[in-house]
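Note that this complex is displayed minus one protein chain, with the remaining chains in position.
Letters A, B and C mark the chains in the order given here, with residues in each chain numbered from 1 onward.
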Amino acid sequence: MPNASATLSPELAASQWFNTPAPLTLRALRGRPVLLHTFQLLCPGCVAEAIPQVQRIERVFAGTDLQIIGLHTVFEHHAAMTPATLEAFLHEYRITHPVAVDQPSEHSPVPVTMQRYGFRGTPSAVLIGRNGAILHQAFGVEDPIAVGARIAMALSAAIPAAVEDDPAGDANGCAGDRCEVPAPSSAAA
Amino acid sequence: MPNASATLSPELAASQWFNTPAPLTLRALRGRPVLLHTFQLLCPGCVAEAIPQVQRIERVFAGTDLQIIGLHTVFEHHAAMTPATLEAFLHEYRITHPVAVDQPSEHSPVPVTMQRYGFRGTPSAVLIGRNGAILHQAFGVEDPIAVGARIAMALSAAIPAAVEDDPAGDANGCAGDRCEVPAPSSAAA
Amino acid sequence: MPNASATLSPELAASQWFNTPAPLTLRALRGRPVLLHTFQLLCPGCVAEAIPQVQRIERVFAGTDLQIIGLHTVFEHHAAMTPATLEAFLHEYRITHPVAVDQPSEHSPVPVTMQRYGFRGTPSAVLIGRNGAILHQAFGVEDPIAVGARIAMALSAAIPAAVEDDPAGDANGCAGDRCEVPAPSSAAA
Partner (left out) sequence: MPNASATLSPELAASQWFNTPAPLTLRALRGRPVLLHTFQLLCPGCVAEAIPQVQRIERVFAGTDLQIIGLHTVFEHHAAMTPATLEAFLHEYRITHPVAVDQPSEHSPVPVTMQRYGFRGTPSAVLIGRNGAILHQAFGVEDPIAVGARIAMALSAAIPAAVEDDPAGDANGCAGDRCEVPAPSSAAA
């Protein structure tokens, strides 16, 4: 459950977006719960289980203000999973919510956003509360009953009073590759 | 979503109980959310889908005050689904939460509690709020994500101030076969 | 694969039959492959996996002379799985091939045919060749690809020349409770 000392979610670093007219930022989405799910198009568990579950989540919570975002976090076989391949994948699997290509790192096979969140692999998912805090982060596919319960709780939380003026946002501002992951102890400072 | 004019849940009428030292009543459970699921041991959909889902619900919400109750609502093949058969069924399927045998009706193949709730068949389920109101009732198996969401909402509701002194309880008191189903319009009166 | 020294299948001992105008005997079915599958109506693996697989076998081999026989081998919870319960079970699960109730033993909770075959539990299955020999016997559910392969091989075997005059049949004749299980070494004698 979120509280005042909860970890603020690091910002997304994307080299490309699909299914959205303009790039999204978690900062701009503050006030709405966000389900950020990561995948690789050649990851068997993502294709067989995680993505179908996200699509069921999408249907169940269609009437709510939950924002679902996919993040293509390629950390192996980089030449095999290009944006062209991803675009065809999204078409074939009928994925219509916004999907970002995680920004490649100059120093590591692990892309930037994946590093910021410390994702252990794919599929991973993060549920972000209305106040921008990380409510839950997991590696692998979880029981759909528990997933539904957590999202319902995130949706039922009160909308923060002054979402747009949150000063913590500045302190944790992200710019390209240099965005810092807020440490838990300083997040609420 | 529940409100002041929501339907109060009719009381259970049971001819026998399993997995509980003493009979349960919804009246006594007021203050806790209750998931009441109905089944017949020879109902294929109950055995293959509904009961496994209830058992997953039980695991996910193990640390909460959700009360799960099974109700064996035999409305056909009465001679085939005796209490002895039910007892062995509960053993073989490792069902350990309380299960009631719906009280047979003198005038109908449909047992008493099933009539009170107007269940259309098996499997059916009712989610009852802390205040005793019916939050959701369904025939058939529902998406586990939605099921999880609804139960989480029921659990997060505030506990009613004076559960034990609820005067509406008296007006809708149940005694054996003579318990009346509260009409929607009078439930909040 | 069957050969001259293969084990002849013990005869069925049934106290009751469903879905057939008259009792069946393996002796009379000699010349046709027989799939004998055992189950208990309260056995979760039987209900969830084995019986649906048998029903798929029935559809795939509908145009052949394969004879499918179910055998209700109750070895526990005897009072819970009566013939009346079985009859309703067959109705609800739409099982239309012949099903025998394995004859209760006077000396053991394990019924007679189950003892003859040495079934370890339910679900079990035996595939019997056109010549009456046991081609394959298994406990648990097997890969449907392998199951299909084995039945196809049994169907493609030549029909024995003199099925009706097989002298081995007499040596292994069954009468009520006193039918002897032919030992592998003497089966071809």
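Note that a contact is a pair of C-beta atoms (placed from the backbone, for glycine too) under 8 Å apart; a residue touches a chain by one contact, two chains touch by 3 or more.
Keep in mind the model is a prediction, meaning the values are calculated, not measured.
Enquirer: The complex has one chain that is not drawn here; which of the drawn chains does it touch?
Expert: Visible chains that the missing one touches: A, C.
Enquirer: Among C:Ser15, C:Thr96 or C:Ser156, which residue is in touch with the absent chain?
Expert: Looking across C:Ser15, C:Thr96 or C:Ser156, the contact with the absent chain belongs to C:Ser156.
Enquirer: Can you list where subunit A touches the absent chain?
Expert: Given the touch definition above, subunit A has residues 41-44, 47-48, 77, 79-82, 84-85, 87-89, 91-93 touching the missing chain.
Enquirer: Contacts of subunit C with the missing chain: which residues?
Expert: Against the missing chain, subunit C presents residues 53, 56-57, 59-61, 143-153, 156.
The criterion applied here is as follows: only the chains that are shown with their structure count from here on.
Enquirer: What topology does the chain contact graph adopt: line, ring, star, complete, or other?
Expert: Its topology is that of a line.
Enquirer: Which chain's centre, taken as the mean of its Cα atoms, is farthest from the centre of subunit C?
Expert: A
Enquirer: Just curious, how far off is subunit B from subunit A if you go by their C-alpha centres, in Å?
Expert: Each chain's C-alpha centroid was found; their separation is 38 Å.
Enquirer: State, to the nearest whole Å, the distance from the C-alpha centre of subunit A to the C-alpha centre of subunit C.
Expert: Spacing between the chain centres: roughly 55 Å.
Enquirer: Considering subunit A alone, which of its residues make contact with at least two other chains?
Expert: none
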